[in-house]
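All protein chains of the complex are present and in place, except for one that has been dropped.
Naming follows writing order (A, B, C, D and E), and every chain is counted from residue 1.
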Amino acid sequence: MKLIIAIIRPFKLDEVREALTEVGVSGITVTEVKGFGRQKGHTELYRGAEYVVDFLPKLKIECAVPDSLLDAALEAIQNAARTGKVGDGKIIVLPVENTVRIRTGELDDDAL
Amino acid sequence: MKLIIAIIRPFKLDEVREALTEVGVSGITVTEVKGFGRQKGHTELYRGAEYVVDFLPKLKIECAVPDSLLDAALEAIQNAARTGKVGDGKIIVLPVENTVRIRTGELDDDAL
Amino acid sequence: MKLIIAIIRPFKLDEVREALTEVGVSGITVTEVKGFGRQKGHTELYRGAEYVVDFLPKLKIECAVPDSLLDAALEAIQNAARTGKVGDGKIIVLPVENTVRIRTGELDDDAL
Amino acid sequence: MKYETMLDPRSRERALRTLAWSALPIAALLALGPAHAQDAAAAAEAAKPVVDKGDVAWMLTSTLLVLLMTVPGLALFYGGLVRSKNVLSVLMQVLAVFSLIVLLWVTYGYSLAFNGGNAFIGNLDKLFLKGVNKESLAATFTAGVSLPEYVFIAFQSTFAGITGALIVGAFAERIKFSAVLLFSAIWFTFAYLPIAHMVWYGPDGYLFAKGAIDFAGGTVVHINAGVAGLVGAYFVGKRVGYGREAIKPHNVTFTMIGASLLWVGWFGFNAGSNLEATAGAALAFLNTLLATAAAALAWSLVEKVIKGKPSMLGGASGVVAGLVAITPACGTVGPFGAIAIGAIAGAVCVWGVHGLKRLLRADDALDVFGVHGLGGIIGALLTGVFSSPSLGGFGLGAGNDTIAAQLGVQALGVGITVVWSGVVSVIAFALVKLVVGLRVPEEAEREGLDITTHGETAYEN
Amino acid sequence: MKYETMLDPRSRERALRTLAWSALPIAALLALGPAHAQDAAAAAEAAKPVVDKGDVAWMLTSTLLVLLMTVPGLALFYGGLVRSKNVLSVLMQVLAVFSLIVLLWVTYGYSLAFNGGNAFIGNLDKLFLKGVNKESLAATFTAGVSLPEYVFIAFQSTFAGITGALIVGAFAERIKFSAVLLFSAIWFTFAYLPIAHMVWYGPDGYLFAKGAIDFAGGTVVHINAGVAGLVGAYFVGKRVGYGREAIKPHNVTFTMIGASLLWVGWFGFNAGSNLEATAGAALAFLNTLLATAAAALAWSLVEKVIKGKPSMLGGASGVVAGLVAITPACGTVGPFGAIAIGAIAGAVCVWGVHGLKRLLRADDALDVFGVHGLGGIIGALLTGVFSSPSLGGFGLGAGNDTIAAQLGVQALGVGITVVWSGVVSVIAFALVKLVVGLRVPEEAEREGLDITTHGETAYEN
Partner (left out) sequence: MKYETMLDPRSRERALRTLAWSALPIAALLALGPAHAQDAAAAAEAAKPVVDKGDVAWMLTSTLLVLLMTVPGLALFYGGLVRSKNVLSVLMQVLAVFSLIVLLWVTYGYSLAFNGGNAFIGNLDKLFLKGVNKESLAATFTAGVSLPEYVFIAFQSTFAGITGALIVGAFAERIKFSAVLLFSAIWFTFAYLPIAHMVWYGPDGYLFAKGAIDFAGGTVVHINAGVAGLVGAYFVGKRVGYGREAIKPHNVTFTMIGASLLWVGWFGFNAGSNLEATAGAALAFLNTLLATAAAALAWSLVEKVIKGKPSMLGGASGVVAGLVAITPACGTVGPFGAIAIGAIAGAVCVWGVHGLKRLLRADDALDVFGVHGLGGIIGALLTGVFSSPSLGGFGLGAGNDTIAAQLGVQALGVGITVVWSGVVSVIAFALVKLVVGLRVPEEAEREGLDITTHGETAYEN
């Protein structure tokens, strides 16, 4: 089992979720985050002050998948989240030791 | 050492934290997240528009534990967070390579 | 490749980001979180009620680095984030299986 | 000063009689206000009541100020105090209850409160505002000075409206919307209207006749609402998680805006109750300013001493407590009497939301009783004290020679209001429970009323 | 009641003539207001117009209330409805459009709307307020009663300002800031000024002369703005993601505060349009209170029945719909006529933002047409119905004997406004598109106008 972490553009969420659902992923968890990377931010002006805002709003998607679904899920995310411009984001895949569904106590792949 | 990631219902936070403290976990980190899963969302109505909100507010708890505490912690979370209804959430366990306490530079289990 | 997760004090963000940039880290992702640990919270008073707020505002920094950068990055974070007082936070290092840059499809170290 | 309201020529005679009873040196003063009414020509037609445009201007302004108190004032004050998942439900309850009562007011409320009848309730002669038109007049406290009746109807309608809206704070975050509406209609009819009639309808009203002083509605509005709220809190029960989870205000800035708008609008409430733009209105105005300032500081000081930190929420609560307490007194006490009343109310109401609340063991969510009920009682009683000329006041009520006598009458007013409102509320809540039920299901309460009752959420990034 | 405005002694004669035409029993009533004007001495100099300080007080208050409606009222109402990345752009548009129009108003607008000319537009004799000073007067509806001209100029400037600001809701979240300003200046000059002249400038104005009733500006302000907004929505095009992504209000509490302040301020708009602090103002006031309450409840009820849940946003929208609909009618219908108009407008406008909106296929982002346009039309027509004494009203327009006749005139007013405003808007938007372009680039729209156009973000933790 793997945990997929994907940093994407906020307005791509719906497309990514649909793409993942299609390949059979049953659940995801989304967090609002701020990203710093190659994409450059903007300048904000307030009265006497100017601030360069390097951090841009992004969404982080976390999704635990059985090994069998990994490749399909990765492809789905890439296709749905890509615009081709700097700042599209990253996907990071982590190994998972085990998972539990709290409601039932089911373990591993059954828990997803 | 392991990193426990638990997605739970927001109002269960206090119970889970207490349960973890009891089994000897010394610290946790909590993030507000939105979850998509089997639990179905609601419909929101605004003037001419209706939106089906599939994403539900959840809390993500992250907690690094020494291997010795893992089972107790998992059980504590499950017991405290369970309501028995769809949407209780998941626990995901990841392997950790090492940890550092920033203040002191202590490493691994000592860092927790 | 590793994923570094660092929990730090909010006002240390700029210093940590600069320190990481200096050692060659090209991107980070930041999340607002609430931390519970040894540092004690404060009491809030509202009309008839008092609440002990155990959760303190922290920032979580996530940063995927090639193995070669790991030690430098860890040191950079520790130096920049340390105040020496309880509550400076933790660093947790996780193994990464692979990474993808969504825009280009580049993999692993190239994706960062 | 008593609140005398005669609304058609037929009651003019009674009005004059009432005025003659008055122990206050007020007639002389008021005669000074509309100086131009006194010239030779006017004297010749003294029988014909005069409408002064300055009065109309002030009373229209006062009326919209009471609306400002309700929405957005009270709505924000309450809305900021609840959790973000319930803020819209509170705003909606305030808006809907106010709207409903204003419509009931013109339908039958005005007639029952301010037209004929007996010592306890009026009659239905003005049902659907029968006979009211642009020529009909309502009397003021000054013989020969009138207001267009539409002005008086509008002004009083907002009083009824805000009183109903005040109550919803007590059972916020868990009550059914339909229950709120049904309760409001019943309570308005059987508690608000009789008390308003008893206190304000001269010279017949039971408490009016006894010389009870309630210049702008301490009993009618605040004690009345406070008691209804407390009863509601018992009936509806405590919020899920009350006492265990942290139930914090979601936006204290909103609460502060609300409290500020209550302060600003309250000048319409208090100085508007003078019905004329005279020195009497100015006194009520100044007293309202000073009592509130004193109460805000007093609440903060007590918090600083007791808990070590003066909270903003405390300051805002002090503002409201001071306003509530000065309401009955603002027309008859002097400026330093007002400061005393404000300071005392501000200090005591800290106990109202802490000690008293614990004693009462009710989850009066937004402290309707602790602030409006208790503050109203303090104000009603202290009105009997500081109205005394010996303490800088401008005179006790007709027929009450000593502070003790006046205190007795004031206490009677408080007692009657507490009991009457209490009994009506118990019956009303029992009825509502039977008919539509009082409370949303626990799961809906957890998810928040905004989504489950109103189908929307307040905030989005 | 017709809106008659004669602004210097030269037009006094015409004023009296107009008044003589009037079928309303209003003169008798109003004569009662400024009672002191009637004493012997005053009668002797009846020719000299009287300025009453009560009128001045009320009109200054009314004027600032219309500002309150605009900023912060309308700004918040609109600001809460957009996404947080665009809130500042909306606030800025409202502020800048209002400011711009107020300046244009004193430069040439006032003269073109309210001075001489023909049936469709005034002249430029008062360009740069030439000849206006502290002594110059503006007539009211009552012969012999005047206001300082500065009061009338200020009052009317805010009407023009808010009308321009209303429009921006239709194309919010994607339009260029420069386009908004340029369009506003053109539209104000070629649509607002002529319609205001036609409806309000007596006795010459085209619709005024026909006996059309628009007491406080239902056609001039609301239909006028609603149509301009709709045209704008077509020209500017739909928002990126419209119909696919969830485009939700970012802060419904702000929207509620805004709606409440609109309600509070609207008393200046409606009762202020009486120009005097009399029973006529009080009637307009009470009607504005009641129609709004009825509309808020009606909208909620319809939502409850159709969708199962009465939303707070619906309640707030009902408030605005009710206010819009009662605007033309508030001076001539009775209180229960006002309740009927409010309830009907509240119910029908639910369809305006759902069914009608789908039919129109325009992304009128904040429902300027669905609420102001549609509500305005309903109000204009129902004014012709409920002003009839047979339905409790205070009289139809001069020369219109039956409800049918009046309805015809009202429909004519609606028709002219829709066509005129529509044509001017089409031309204006076409021109603006050519000169500065209408729309920001898609990427800027995604990022939000606050950052890309104004260089700032509204919220920070």
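Everything below uses one rule, namely that contacts are C-beta pairs under 8 Å (C-beta built on N, C-alpha and C of every residue); 3 or more make two chains touch, one makes a residue touch a chain.
All values reported here derive from a predicted model rather than from experimental measurement.
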Chains in view touching the one left out: A, C, D, E
Contact residue for the chain not shown (choose from D:Trp263, D:Phe369, D:Phe386 or D:Trp420): D:Trp263
Contacting the left-out chain in the complete assembly, out of D:Pro194, D:Pro310, D:Gly352 or D:Gly376: D:Pro310
Contact footprint on chain D, counting only the chain that is left out: 29, 32-36, 39-41, 52-55, 57-58, 61, 65, 83-84, 248-253, 256-257, 259-261, 263-264, 267, 271, 276-283, 285-286, 289-290, 292-294, 296-297, 300, 307-313, 315-316, 319, 335-336, 339, 394
Chain A residues touching the omitted chain (full complex): 44-49, 51, 53
For chain E, the residues touching the chain missing from this view: 36-37, 39-42, 48, 50-58, 60-61, 63-64, 67-68, 71-72, 75-76, 79, 87-89, 91-92, 95-96, 98-100, 102-103, 106, 128-129, 134-135, 148, 150-151, 153-154, 157-158, 177, 251, 254, 257, 450, 453-461
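One rule holds in what follows: only the chains that are shown with their structure count from here on.
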Contacts common to chain A and chain D (chain labels): B, C, E
Cα-centroid distance, chain D relative to chain E, in whole angstrom: 33
Rounded Å distance between chain A and chain B, as computed from the means of their C-alpha atoms: 17
Between chain E and chain C, distance of the C-alpha-averaged centres to the nearest whole Å: 54
Residues of chain A whose C-beta touches two or more other chains: 31-32, 94-95
Junction residues of chain E, two or more chains touched: 248-249, 307, 309, 311, 313
Contacting chain pairs - touch in the sense defined above: A-B, A-C, A-E, B-C, B-D, B-E, C-D, D-E
